[in-house]
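Sharing a structure, written as structure tokens. Questions coming.
Here we show just some of the chains, and they stay where they sit in the whole.
The letters A and B name the chains in turn, as written, and every chain counts its residues from 1.
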Amino acid sequence: MEKMKAFTEYLWFQTQERRALVNITETLGRLVEKSGIKEGLCLVSAMHITAGIWVNDEEPGLKEDLMDWLERLAPVSDYRHHQTGEDNGDAHLKRTLLGAQATLPVTAGRLDLGPWEQIFYAEFDGRRRKRVIVKILGQ
Amino acid sequence: MEKMKAFTEYLWFQTQERRALVNITETLGRLVEKSGIKEGLCLVSAMHITAGIWVNDEEPGLKEDLMDWLERLAPVSDYRHHQTGEDNGDAHLKRTLLGAQATLPVTAGRLDLGPWEQIFYAEFDGRRRKRVIVKILGQ
């Protein structure tokens, strides 16, 4: 019979650029280790609604492709949202397109990722402090 | 050593409009309280394949921006799916674009959301009864 554990930590980001991809794979690996959880699920979720989480390749060209593609499908433009004084309507849509979160498997005390899976914090309206929650549930 | 609990509830929706965004944040908060779970993960998933879940801002302009953007990227059109007699091909694609589900962290007995995170049921082919499952796992 196994003990159930829950582990929570918050990551803070303040990117220098308005848009950025920050590789957090190693950070997440350390948190899994710190949690002591051997088998479970690790939720990684952007708590601000103009940021997201991307699971893909650490390849500079692809990261530029992603950002260009997001701009093409969810461009900087005039949005109704800007009538509130905001200017980040595109960032809300880019987060929606990319996805706000990922749930990562934990097996034998480690993130159980494919050979090229890397986890990125995706910022679309940065230059201010924003949080990501990491919540691991397991045993 | 902690007890593990699982809590399940189904939310029913029948929107008057074909497309709608229904804020379910307070409903979910009450279910977390009812579950008695203090630490865990709360899955919210649209059980019908022409609806989804959106985590973003309760701002009327942005909600219109979202719906316009979904229509631009996944428009009402002629789809092969309509050869079955259906007319909702766009709604299947809109759900795919938006996302069908969210997993929400539960900390200290409450949904652990960012300052502007609100949870919406997103309906793209309404006017009939449809379900969302809420499943909370934790302790």
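Note that contacts are C-beta pairs under 8 Å (C-beta built on N, C-alpha and C of every residue); 3 or more make two chains touch, one makes a residue touch a chain.
None of these values were measured; they are calculated from a predicted model.
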Worksheet item: Please state: how many copies of the shared sequence does the complete assembly contain, given 2 in place?
Response: 3
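The definition used in the following text is that only the chains that are shown with their structure count from here on.
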Practice prompt. Quick one: report the Å distance separating chain A from chain B, using the average Cα coordinate of each chain.
Written response: 20
Worksheet item: Which residues of chain B touch chain A in the complex?
Response: 1-4, 39-41, 54-57, 59-62, 64-66, 69, 73, 97-99, 102-105, 107, 112-117, 137-139
Worksheet, complete the sentence: In their shared complex, chain B is touched by residues of chain A numbered 3-6, 8, 41, 43, 45-49, 73-74, 79-84, 89, 92-93, 95-97, 99-101, 103, 131, 133, 135, 137
